[in-house]
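Worksheet for the structure shown next.
A single protein chain has been omitted; all remaining protein chains appear in their positions.
Moving on to chain A:
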Amino acid sequence: MEKASHLSVIVDLSPTQWHLSAQTSNQYPLSIETFLSQLLAFLNAHIASKHENSLVVFGALPGKSVLLYSSTELLSDDVPSLDANSYLPFKLVDSTVVQRIMNEFDAIGELEEEPSCALVGAVTKALCYINRITHPSSTTAGVAEDPSIVHDPRILILSVSPDLSSSYIPIMNAIFSAQKLKVTIDVCKVYGPDTVFLQQAAHLTNGSYIYLERRDALLQYLIMSFLSPTSIRKILAVPKQDKIDFRAACFCHKNIVDIGFVCSVCLSIFCQPLPVCSTCSFLSIHSNDSMLLAPFSLLQTHA
């Protein structure tokens, strides 16, 4: 018998990128309306595949990340009116997600310059949420009575923004904590160039990274590759990415580099040789008395 599975979906809601994606000059234009209707069908499929399945939806908006829907608690008081033609759980997901996205978009307003999308915030929130539901603590009564202990939690990132190289370190930290929690991170690149960091995220957590070639077939990609829980994926031939780019972002200019200069003290990566490491400010000079020093060491600071 298949156990209940948990899915956290992170939707990249960058208005600029979605605008670009909807332009008719693209080979397969995909507007956010079409995207949402296909995504909601996928979310409904997840809920429908098992009664105990839990679902959380986070949105990564410019400068902030928000919880759009959570199956364990009601976020809004207004329960949609009963409709004989719709199944209530589906209706609840659909209306909550759409309503909240609309609210957030309205709140953005006119901005001169769009701040970068808070994808990291959304991923860390998803991890905190998974930590909360997989380790129900005795101190909170509300969680303890949750009957379904989640077995293979997954995070699905639907990304449209390019790599944000300034968030290299936080995203790597998030990947390592996902590894610790045994969380699989799946990435579906809906629009834009390949992102190196998300490729590494999927690779390091045994997830799949899929670049959407036919964007009009989004729902098919979602259902065929991301609906099955990890236990079933061993049997199915789920597509994985072919190449994994292990490039990193340098600390000085936030460039993504394939050959970098690494400080032997703190392992910071730079794209060009520097006389002084800007992270740990150790001079890169040879000392005569280097006998007792192991150059590979780390400057640890506690804030």
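Remarks
The rule is simple: contacts are C-beta pairs under 8 Å (C-beta built on N, C-alpha and C of every residue); 3 or more make two chains touch, one makes a residue touch a chain; residues count from 1.
Following the convention adopted for this analysis, contacts and distances are computed from a predicted model.
The chain absent from the displayed complex carries the UniProt protein name "General transcription and DNA repair factor IIH", chosen from "Prenyltransferase alpha-alpha toroid domain-containing protein", "General transcription and DNA repair factor IIH", "Electron transfer flavoprotein subunit beta" or "E2 ubiquitin-conjugating enzyme". Although one chain is not drawn, the whole complex shows that of A:N206, A:S228 or A:T279 it is A:T279 that touches it. Which of A:L40, A:L55, A:V97 or A:V120 touches the hidden chain is settled by the complete complex: it is A:V120. Contact between chain A and the absent chain runs through residues 65, 67, 70, 73, 118, 120-121, 124-125, 127-129, 131-132, 135, 137-140, 142-143, 167-170, 172-177, 180-181, 200, 203-204, 240-248, 257-270, 273-274, 277, 279-287, 289-290, 292-303.
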